[in-house]
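Only one protein chain is missing from this complex, and each of the others stays in its spot.
What follows is chain A.
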Amino acid sequence: MTVPAAPSAPGGRRPAGPRKPETAAPARTGQGRRLPRTLHPVAWWIWALSLATAVSRTTNPLLLGLVLAVLALVVTERRTDAPWAKGFTYYLWLALGVIAIRVVFRCVFATGITPADHIMFSLPHIPTPHWYAGIQLGGPVSLEATLSAAIDGLRLACLLCCIGAANTLANPKRALRVLPGALYELGVAVTVSMSVAPQLVESVQRVARARRLRADRARGMRALRSILIPVLEDALERSLYLAAAMDSRGYGRSGTATRGARRTTAALMLAGMLGLCTGVYGLLDGTTPRALGLPAMLGGALLCCAGLAVGGRRVRRTSYRPDPWRAPEWAVALCGCATAAVLFLTVGYSAADLNPSLYPLRWPSLPWLPAVAVLLAGTAAFTAPPPARTGGPAAAGGPQAGTTTDTPSEALL
């Protein structure tokens, strides 16, 4: 066994490059133990959704910019080389599009301009008919209105980027796999439809090509029919075949639930969902009474969990190479939650700093506590283990066979 003779570097040596997972492992404890692996997808989703919740509380452009910077850092540091991990750019373009559309609309449909506004320029005014009097087309464009549109757009863009980051960092399919047993069928349906879609496209192309062999030059409905019917027949045959294959491989092997159990599950889930929706609305909309938010959400979540537990009891199934939930998962999920909590509680800083006014027009101040909270979310870039780069998209599995074999010492960072 070789022990490095060099003096141990203070201040936390960065783990070895992802291509050499073995070098850091032997004869080292603590920080050296960080094997490259993918983080549990749920941890990334909790982190991203918490950040999105935080974003929805503020219109401070400085904070929003900070959130974008944090997202960019974490995505570049911790995404894998799988195909679905290359999508963050598209989310950024989408976000830019959202901002642009909001600004352009606000300029063209010039509304809410007060006499005190700074007018930047004027668009030609287009007279609208009298029955359409409520809407004004063109006219003066004020700095305040444009800024407010841009900031609104920026907030929406940040929300989009949060979702995009979650999709980039966590394999969407693996995220489906952690669905509770009662929702397993839903996950299967999504997976199957994702693999069937390309087959359907191929089928349409093949039939369209074959159609050229016949002289039928019908257009419109008749042409549609000559393509649609072979494709649908093909798809139907294929789905029957797939159903037979799944049946003979043990799908749906679980015992059947009793009528009573099914009804209980349905009632619990419905009530829970209702509670969750009310709770989310209460939490996100600051004007609703506080009593509506958290209690309704907690109650709804509790009911949902009970429903899933009752529904999942009949399911007997294991999952292959499940993602472990260890300290890094806790760290990532908790730092996300902490950010959301700080921005939600508005303790220790003025609530006005979160939503700075545009009247009078001045540079917004950066409240230090929320800023630190957003930066805290950024630590996910270092608390999460480096991603494994073993090749194909299925490399998402952790190096461990199962969660049950975890030893306590492994739970260290």
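Please note the rule applied: a contact is a pair of C-beta atoms (placed from the backbone, for glycine too) under 8 Å apart; a residue touches a chain by one contact, two chains touch by 3 or more; residues count from 1.
As a working rule, contacts and distances are computed from a predicted model.
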{"item": "Protein that the absent chain corresponds to, by UniProt name, given \"Sulfur carrier protein ThiS adenylyltransferase\", \"ATP-binding cassette domain-containing protein\", \"Monooxygenase\" or \"Tripartite-type tricarboxylate transporter, receptor component TctC\"", "value": "\"ATP-binding cassette domain-containing protein\""}
{"item": "Option touching the unshown chain, where A:Ala210, A:Leu284, A:Ala351 or A:Val372 are the choices", "value": "A:Ala210"}
{"item": "Hidden partner chain, touching residue among A:Ala72, A:Val108, A:Leu242 or A:Ala309", "value": "A:Leu242"}
{"item": "Touch residues of chain A, complete complex, unshown partner", "value": "173, 188, 191-192, 194-195, 198-199, 206-207, 209-216, 225-227, 229-230, 233-234, 238, 241-253, 316-322, 390-395, 397, 401-405"}
